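Below is one structure, written out as structure tokens; comments come after it.
Excluded from the complex is one protein chain; the other protein chains are retained at their positions.
Up next is subunit A:
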Amino acid sequence: MDKATFTSAAIKGPMHQSLRHDSAHKHVAGSADYIDDIPEPAGLLHGGLGLADRAHAEIISIDLSAVKAYPGVVAVLTADDIPGTNDVSSGGRHDEPLIATTKVEFHGQIIFAVIAETRDAARKAARLATVEYRDLPFWTDIDGALNNGAPLVTPGMVLKRGTPESEMDKAQHRLQSSMRIGGQEHFYLESQIAMAIPGEDEDVTVWSSTQHPSEIQHIVGHVLNIPSHAVTVNTRRMGGGFGGKETQGNQFAALAAIAAKKLNRAVKFRPDRDEDMSITGKRHDFKMDFDVAFNSDGRIHAVQANFAARCGYSSDLSGPVTDRALFHADSSYFYPHVKLTSQPLKTHTVSNTAYRGFGGPQGMLGAERVIEEIAYTLGKDPLDVRKANFYGELGSGRDVTPYHQTVEDNIIARVVGELETSCYYQARRKAIIEFNKTSPVIKKGIALTPVKFGISFTMTAFNQAGALVHIYQDGSIHLNHGGTEMGQGLYTKVAQVVADAFQVDIDVVKITATTTGKVPNTSATAASSGTDLNGMAAFDAARQIKERLVAFAAEKWGVAAADVRFLPNRVQVGAETIPFPDFIKQAYFARVQLSAAGFYKTPKIHWNRETGRGTPFYYYAYGAACTEVSIDTLTGEYLMDRTDILHDVGKSLNPAIDIGQIEGGFVQGMGWLTTEELWWDGKGRLRTHAPSTYKIPLASDRPKIFNVKLADWAENTELTIGRSKAVGEPPFMLAISVLEALSMAVASVADYRHCPRLDAPATPERVLMAVERLKTL
């Protein structure tokens, strides 16, 4: 190390500093290894999947002789080859067989797996099976489910406060309406993948592209009927996750592990893009029906709403996802009387799953539609209706949510107010209304929408985390924790926490792959909680080691503990200053334990689903976005002219990474609400199963002017790591401003007299059809 290192005024990479992603230099060089890039073990075999081509049917017979005879095929796996439980469900409802046996419940369900010498042979052989089915009635969407009296995949939830039933007629206005909200494919660039390497005894090591290594460990244990201690799951990085790798990696890891143990060879499963999109879950689509009572000032008096969701054939995470939709069906608004219900419907489609926001975006979008309906009924600017309904300050009598949690950290009025001023909302809205009067074909719209998002897993047990920190004799530091890296910069942020704690340059801290062998019983890296939980756990580990080091130094040098200080890359003990590596070496010789396991659990939170009461969220993250669009009323095509965002991440741990999450979240949300459309045909086949047919945003789709700012005055009122706030999911919902801006542009063709009821995704087709509908009113 350079001598100057030990006299520097500050370390490289402390908390609150913008720092590049830890792997950025490898990303750009092509040297960051994803699982398919890891040098392959000798004798590696490859898996291929046999998929059902019926949406709902009994399997009469399966003839696999041609599959087995295909050159290069080593084995064909059916449910009979599963030594343990034929189930990969995450929620413990045992409703998701790894391999279907007598019945298939969606087009693309796995009915067998082929193991071959090459991936090409496995893929080709998998198409050679002859399967006889007896078709059963099926439905693939919410209407079909409702019309057929479909069962629920998991019980719905009710949130209730006040007496909405008796209050609906006690306001000046009342209206009923409904909204359809589309689903979304994750489209992580790296498809699902797992590689299993058999070991001695019962051991198996699995490399999985997963947000939840511990769940992969449990599932592999169950399907092989072996204890968790025999299963080690490793994840260095994912090529994107977005919730799609919270549970959806289970089936690939399970198949790879079964084949690896059966054949005693390493096995890799990598579905291609079409298979990945056809056989893994997506964001839930919803139909929201509501009934709202409100007064002429725009204030809501009472709301009742039902959220029906397409869940697919099994429960997966549909319970907590539909719960979170209800938790966010208040958006940023206080409802004096409210009743919200969810209806997680079974459909004969792939089981829907976690996706950034986890139901929250759908709930919030529904709430914003209620605001729009009120605004168009009263002839008001929707922003004025929003402001009239914001939660009030603590103690205002307007600070309790439908789930009876008090909103203690409310800053939404300030965030919205600052953005409204800084983006010249009022002047621009006036100018747009003028423009629309004289522009017959091109119409413009603008909307400013708020975000308030609750942070914590609603399943209280998941709000815990562990970390493992070692300092080696040369002063270099090894860091491990239970969080996974999917691009969000978690590894970088947690390394900043450790560098900051020891006051060493961040390159002294080695970030290591997440593994169930180092930190056990981890939670999914999800719910935006990765940094909150793992940052605190790593901080706790560092604290323990530092306490030992301070005690050691105080004793050895005979000074008070308060006189031992960690300065940049050195330790000051009384009057003496010792370079960090030298100090560590001395601690080692004094037999100080230089390793610690840290732990953290989120305080305060509790939740009772049966009563619908509790404090499910530790705090809220806030934000606001204003978007301006132009539409072509002849074709429905549109342009994003400008977006301004002001977002609250508390005291940012890494502003560059946080802004990246906000920009990326917004654009992903924009895709959800505009061009990303899932389309099933009459046979229940998903026909938008590749980028040729499923259109996520491109560089040229992002707003032409795109201003993103952090609310730099914000600070978490709770004791989070560095007073920061979670950032993964909340910015996704800033994109609601896009749909509302499109909606205003559509509304202009009928002089803003009617709510356009523009459903999501607002493809050019939906925009044009909404224009046509309004023209007839």
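Heads up, the rule we're going with is that contacts are C-beta pairs under 8 Å (C-beta built on N, C-alpha and C of every residue); 3 or more make two chains touch, one makes a residue touch a chain; residues count from 1.
By definition in this document, contacts and distances are computed from a predicted model.
Novice: With one chain of the assembly withheld, which option in "Phospholipid/cholesterol/gamma-HCH transport system permease protein", "Xanthine dehydrogenase small subunit", "ABC-type quaternary amine transporter" or "Quinol oxidase subunit 2" matches that chain's UniProt protein name?
Specialist: "Xanthine dehydrogenase small subunit"
Novice: Considering the whole complex, which of A:Phe138, A:Trp207 or A:Phe242 touches the chain not shown?
Specialist: A:Phe242
Novice: Which of A:Gly43, A:Gly392, A:Gly558 or A:Pro691 touches the chain that is not shown?
Specialist: A:Pro691
Novice: Out of A:Ser23, A:Gln109 or A:Thr458, point to the residue that touches the absent chain in the complete complex.
Specialist: A:Ser23
Novice: Since one chain has been left out of the picture, which residues of subunit A touch it in the full complex?
Specialist: Touch set of subunit A with respect to the missing chain: 20-21, 23-34, 36-37, 39, 123-124, 127, 186-191, 237-242, 272-274, 439-442, 486-489, 630, 632, 634-637, 639, 656-657, 659-660, 663-668, 675, 677, 679, 687-688, 690-693, 695-702, 704, 706, 708, 763-765, 768-769, 772.
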